[in-house]
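Below is one structure, written out as C-alpha cells, with a few remarks after it.
The excerpt is restricted to a subset of chains, each kept in its original location.
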Amino acid sequence: MTLDSTWVRAWIERTAEVVTAERHALSELDRQIGDGDHGENLARGFAAVRERMTELPDDAPPAVVVRLVATTLISTVGGAAGPLLGTAYLKAAAALGEARELDSDSVVSLLTAARDGIVLRGKADSGDKTMVDAWTPAVEAATESAGAGADPAAVLRSAADAAALGAASTEPLVARKGRASYLGDRAVGHRDPGAQSSSLIITAAADTAAESTKES
Amino acid sequence: MKKLINDPADVVREAVAGFGLAHADLVVVSHDPVFVRRAGGAVAGRVALVSGGGSGHEPLHAGFVGHGMLSAAVPGPVFTSPTPDPIVAATLAVDGGAGVLYIVKNYTGDVLNFETAADLAEAEGVTVESVLVDDDVAVKDSLFTAGRRGVAGTVIVEKTAGAAAERGDDLAAVAEIARRTVAATRSMGVALAAGIVPHAGEPGFVLAEDEIEFGVGIHGEPGRERIPLEPVDAIVDRLLAAIVDDLGVVSGDRVLLFVNGMGGTPSVELYIAYRRAAEVLGEQGVVVSRSLVGNYVTSLEMQGLSLTVTRLDDELTELWDAPVETAALRRGR
C-alpha cells in the first residue's frame, strides 16, 4: 500500500480546513505566550495554498504540490511560522524527488526532511518549546513504525499520536526560542502554539492517509 | 472591540493607501506587493535603506521613509513580519547600485523573512547587508532566549544610518553607523493596557486596575513582570536604572533621551516622564544633549511608554541633527 498525489492534495486540503477551524484556538494559545496571531497567520497562508492548488495540473507529482505549499506559505504567512513551515515543506518536497507513490520510507523521509528544515532555519533544540517539539517525536515514532513494517497510514498515525503528545509536552516548559522566550518562567503552563499547529498538520496527514487507504 | 476600521482584514491595505494619499509629496505606495518607497525613485550610487516588520507600530516604519531616513518600508500584517516577496520587491525598487541595508528588529519572524529576502535579492544581483536592532533591556540576552527585542531604538538607528547614506557613505560605512547606534542604544517600556489587534478583537493581555506590565514588548507581549501601579516618577526611575546600568552610562556622557508613547498615552504623560528622566540623568552628571518625545514606535492603542537612551559621539550627533524629511520626522527641509 502506498500514498499518491491524491493523498497529498487531500492532506493539504484537510490541513487548510483544520487550521481555519482552529484559528481562534491557535491565536489564543499565541496570545498567552506570544502575540496572538498564529492562527490568523496559518489560516491566511493555507487559504492562499488552497487557492493556488486549483492552478496545478491534475497530474502534478507529490513534490510539486508540496513545493507549491512551501512557496505559498513563505510568501503569505510571514512571522516566524511562515519561513519555518515554508522551509519544512520545501525540504520535504526535495526529499520526495520524482516519486509518485510514497511508501512508508518515503513518508519517514518526508517528515524527517520537514523537521530538519525547521531546525535548519530556527536552530531550536528539542525542549525549547517550539514546533520542533511536535515534529521530532513524530519523526522518531514514524521511523520506528516504518522499521517495524507498518504501512504509510499506520506510520503517519503513530507520527500523529507522537506529535500530539509532543505538543502537550511543551506545556510545562520554559521557552528558549521565539517570542515566548521573553517570558521566562511565565511561559510555563502554556502550550506552544506552533507545536499545536504542527500536531494538527501531522494529524491531518494521518487522517487523510487512513481515508485514502480505505478508499483504495 | 471598538475600532475605527472597516473589515479587519483590510486594515493594513487601507491604512497604507491613506498614507500614500496623504503623503504623495514624500512617498509612493506599491499595493501588490505592499511596500512604501520614497518619491523620486532610486538614487544612483547612494546606499538604500529598507526596513519593515509587522504593522501596528506606526509611524514606524513608513512614517520614516523620505530624505535622510529610509528608502522603503515594508509593512506586514498587524504584528506579523512581512513575507520575503514585498521585501525583495522594495529592495529592487530602491537599489541604486550601491547596495541596500536592511534594518531588522530582532524577532524570529522578522529575522527569518528578511534573511530569505536578502538571499533572493542577492540572487537578483543586489548587495544586501543586514543590521539587527535589539535595544530592549527588558529581555535578557542569553542562550536561553531569542535575544533582545528591537523596540523604540529602531527610530534612532534609521535616522543615523539614513543620514550616513544621504551623505554618501558606502554600504559598509552605513552598516557600521547602524551597528554603532544599536550598540549605543537601550530601551525599556511599560504598559497600563494592551492594544487590540484588529483580527484578534481582544487585548493582548489584561491587567488589573492596579497592575502594570513592566518591560512590555511592542507586540503586546507580556513583559518581564507585573507590578503594582506606581507614580510615574518611580516607574521612570526603574526603567532608567535598567537602561543606564546596561548601557553603562556614566557622568560626562552625552546622550539622546527619547520618551516614546505606545499609542494610547496622552502627551502630557510622556512629558511628565521626560521631565523625571532628564532630571535623574542630570543628577548623575549625564548630559542630555538631544531629545525626542512622542508616539514614534507604537503598539496600536497600547497605554504605556518606553524610555530609550542613546550614547552620542560627535558623529552620531551630527547624523541625528542632519536634515530629514519624512511624514513623522522632519527638520531642516
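Assorted remarks:
When the chains are written out, they are named A and B in that same order, and each has its own residue count from 1.
Heads up, the rule we're going with is that a residue touches a chain if its C-beta (ideal position, glycine included) is under 8 Å from a C-beta of that chain, and two chains touch if they have at least 3 such contacts.
Since we're looking at a predicted model, the values are computed, not measured.
If you count every protein chain in this structure file, you get A x2, B x2.
Methods note: only the chains that are shown with their structure count from here on.
Distance between chain A and chain B, defined via averaged C-alpha coordinates, is recorded as 33 Å. Chain B contributes residues 54, 76-85, 107-109, 112-113, 115-116, 138-140, 143-146, 149, 197, 199-200, 202, 204-205, 217, 219-224 to its touches with chain A in the complex. Interface residues of chain A facing chain B in the complex, by the touch rule stated above, are 27, 31, 33-37, 40-41, 44, 74-84, 121-122, 174, 176-179, 181-184, 186.
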